[in-house]
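In this view, the complex is presented without one of its protein chains, the others remaining in place.
Labels A, B and C are assigned to the chains in the order they are written; within every chain, residues are numbered from 1.
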Amino acid sequence: MLTKVIAFIAVAITGSLLLYGVADFPSFGDPNSPANAGVEGGAPSISQYFITESYKDTKVPNLVTSVLADYRGYDTMFETVVVFAGGMAIFAILRVLRSKEEPPKPQSRAETFVHGDHNRIIVGTTCKLVIPVIQLFALYVIAHGHHSPGGGFQGGVLIGASFILLALAADLKTALSRLNEPNYIRLACIGILIYAGFGVLCQILGGNFLDYGVLQPVLFTDGPEMARSHSMLGVEIGVALTVSTIMFAIYANLASRGTLNEGL
Amino acid sequence: MIDQLPAIMVLAPMFGALMIGLFGQKDHRVCFPIVFTSLIISLGAAIGCANLVTKDGTIDYFMAGWEEPLGIGIQLRIDHLNALVIVLIGVATTLVSFFSIRRVGALDTEKTPHFYILYLLLCTGLYGITITADAFNLFVLVEITSLTSYGLIAMGSSRRGTHAAINYVLMGTIGASFYLLGVGYLYLKTGTLNMHDIQAILQANEEVRNSNAVIIAFLFILMGIWIKMAFFPLHGWLPNAYSYCPSSTACLLAPLMTKISVYVMIRVMISIFGLEWIFIHLGWSHLVVILAVIAIVAGSVLALAQREIKKMLCYLIVAEVGYMVGGAWLSDSNMWGLSGAMYHVLSDALMTLCLFFVAGIWSKCIDAKEIDDLEGVFKKMPITSACFILGALAMIGVPPTSGFFSKFYLIRGGIEGGHWEYVAALLFSSLVNAVLFFRIFEIAFFGKNPPEGHGHDEEHHDDHEDLHPVLEHEVSWRVTIPLIVTAVLIVLLGLFNGPVVEFIREAFPPTSEIVSARP
Amino acid sequence: MSEFFEQTIQPHFNFWIYVILMMLGLWAVIAKKNMIKKLIGLSIFQTAIILFYVSIGVKEDATIPILDHHGPEHHEVVHENGEHIEDAETSAHPEEVHEKKGDHSHGDDHGHDDHATDPDTMANPLPHVLMLTAIVVGVATLGVALAICQMLFKEFGTLEEDEILAELKDSASDD
Partner (left out) sequence: MIFSFDIIILIFLVIAAVISLSVKDLLSASMIFGIYGFLICLLWAEMGAVDVAFTEAAVGAGVSAVLLIATVFNTKRRSSD
């Protein structure tokens, strides 16, 4: 009861403070709000810069992709690192490496999930049909992230989800036989290495970290803009690699309590 | 090459982590060399950057080369405020990495590479937090440090440790979210995320500066950082999390995490909102100093009540956080309080590192987790105990150590700012520290009760093998050397307090601006 | 009635809801006893912040932040009582941009290479970018927290906080 009272007081105070701040917000959807158009009398905002100039800089029509992978590429690299760190943390916490664990208790899941053979067949066949389509779509999302919503992260989650689907429909062993443990950690590392490798390559060629423009001579493009555009694709592939493997790794560890021998 | 140093500093540990992921899983012996190399590269880059700052002043580094207009890219900035902090991070992480070799081996051998991956990513996060000049980038890096430290704390800890870890996750995430929320309010009002750009807009535009949203933004950023640094009423997660986790983790997290959060608070105060606005326009200074006083007193009293060594040290951290927050908010006209707080970040990190090293060694080698277990430890482990005495003296504030000088600056700030309650709390806390540590000295030197119960057998044993216990119990050089280095650094930082404080003070805006604006 | 609606409710409605959601999440984190419930609360708390950020970037009558680079034939914006019904793939027509903000010198020639776009026709991309990162951070945190929950369950056999605390107290008194 006491916690409820404390919670109520904390929530009431926080909420009223936030509402107090909301009172002098610009109204919702106002194109001239400071965030959208800069402070009155000041310089035009950076978001306007992104909308008007980013295509000239990068030749990428999807502004979100160009801001994500180029202007704020440093953030995005660390976003990938966050995913990697999360995967590693889950591994460190949960993974049981010595197989002294008790055998799985099947009766606990029998009460929630009743598998019939018919379900197996229907689910298995559906997954066989659906998983390649998901993966193909994921590749499209990664590759077409320059022109449509999507990009490395979304595509990566989709690939990871296709593995999770395989693990759910068949079992975890089947999914792990496609992508086993040392390999998914390695692939995750390679993903970030691709990303950071682009950055370091830029440093070697004389630019700042992630300054894709200087990659022009290496990528044989027409100008620095196209070099940026192509590098972004490379970077997105790195993100997708890390995210897909780590998403699967998180699921595999959580579903099997870290033993990796039986899934849901 | 030289202008790439900031990026190298942040990225070297990350590359180290990736290399371990690629090559370290099969053969664990390659892990430590990689860790050591990458940390040394970072430390070298940090020292290089600090050296450049002393020569040329502030270094700006624009990620991806997006300089104009300010704020479209991500800016890194190394100035007088953080130059020493990055060196501190480099030194502390390198020293702890030595300490962690044996520790991890004992813990869970198969997870060694993963421990080191988390360790190195944590270092990346800490470096990144310290040098970034982008408010949102700070959030991302804070999350990296948080996630890795959740993993490090929960890995291989006891039942209590696991419970502490989940509390830490909940509190830490709420703290980071509050920070993010505050940044969102600021972004909504100013339209930019670059700290210096935000400050320019706030200074130029009176209406924005005095709007509710900006005040709420400041409040929430502050609350978020306070949760992260375990400022007293929000400290609940810290003691259990740090005292029930593996020692090498505690040695890494306890000195650095809270101190970096204090640094972030000072950075936010100076680089986003501006001291003038905070101290004169808002006038929350008295309130925060009173909160800090409560934190100092509560932390000290709670520390006095503990029987476990690590828990006692954890509550001392809570008290020390009170010192630093209070010091930063003293708002004295010469900013001695702020300088003292920043100096105390350095000195307290070293003191905490030293004490946690010793606590880790004790808990491992003679299985001493409670104060009563320390009977006669000074005889068995003279080097470790000597370092412990030095760390304890610094904590109490005895002259040649850095602890004395940081308290000196803080008290000076308190007197000049007219915050007598803060001065009193500081003295009270020093007194409590003295009581605490002399209690330990007493037990460790003379034993709690004379060893009659064990009979003459043991004494006999001691007499005959005069030197042998020393060799037996004193741990290997890998642990002793970092400890001695830390102890020496405490003294050195104390001896060179003048230049260090002068160096830090260059980061503050000229005092006249604030003095002239005072009512 | 409609005027009241437009002037009082509409401007800040999103922000109110975000506060409500956020407080629901915060309340769950503090008051709920079950760890999974706390984590669901935490996730709601985080999505509320994301909702806040995305609401910052919304502009009335603006489309998604993807430039149309196939030439002008795709542009169609229907005007109806000052409300726009947009095709999701189009950006607004340059002519009408001029009506709204006459002081822009560019935007007339909407050719293949010159994509001078009026900023008001597109949602602000920056909050979207930031929130992509925040979502990722959120799921990583959720995963780690769930892993710790499983460890808790392994050690205590329960996920209710009061039972865990009681057991911790018992074991402490045993020592």
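By our rule, a residue touches a chain if its C-beta (ideal position, glycine included) is under 8 Å from a C-beta of that chain, and two chains touch if they have at least 3 such contacts.
This one's a predicted model, so the numbers in the text were calculated from it and none came from an experiment.
Although it is not drawn, the missing chain touches A, C when the whole complex is taken into account. Of the candidate positions C:30, C:142 or C:164, contact with the unshown chain belongs to C:142. Counting over the whole complex, chain C has residues 10, 13-14, 17, 20-21, 24-25, 28, 32-34, 36-37, 39-41, 43-44, 47, 50-51, 54-55, 57-66, 85, 88, 123, 127-128, 131-132, 135-136, 138-139, 142-143, 146, 149-150, 153, 158-160 touching the chain that is not drawn.
The set of chain A residues touching the chain not shown comprises 29, 62, 64-65, 68, 109, 112, 141, 149-151, 153-154, 157-158, 160-161, 164, 168, 247, 250-251, 254-255, 257, 264.
To be clear about the criterion, only the chains that are shown with their structure count from here on.
Taken as a contact graph, with one node per protein chain and an edge wherever two chains touch, the assembly is complete, since every chain touches every other chain.
Separating the centre of chain A from that of chain C, both taken as means of CA atoms, is a distance of 16 Å.
Each of the following residues of chain A touches two or more other chains: 18, 22, 25, 33, 35-37, 46-47, 50, 72, 75, 79, 82, 85-86, 89-90, 93. Across the assembly, chain B contributes 136, 140, 143, 147, 150-151, 154, 181, 187-188, 193 as residues in contact with two or more other chains.
Within the complex formed with chain B, the residues of chain A that make contact are 17-18, 20-26, 33-43, 45-47, 49-50, 70-75, 78-79, 81-82, 84-86, 88-93, 95, 97-98, 182, 185-186, 188-190, 192-193, 196, 199-200, 203, 207-213.
By the touch criterion given at the top, residues 10-16, 19-20, 22-23, 26-27, 30-31, 55-62, 64-69, 106, 115-120, 122, 124-130, 132-133, 136-137, 139-141, 143-144, 146-148, 150-151, 154 of chain C touch chain A in their complex.
Interface of chain B with chain A (complex): residues 4, 7, 11, 14-15, 17-19, 21-22, 25-26, 61-66, 69, 71-74, 108, 110-111, 114-115, 117-118, 121, 124, 128, 134, 136-137, 140-141, 143-144, 147-148, 150-152, 154-155, 181, 185, 187-193, 201, 204-205, 208, 211-213, 215-217, 219-220.
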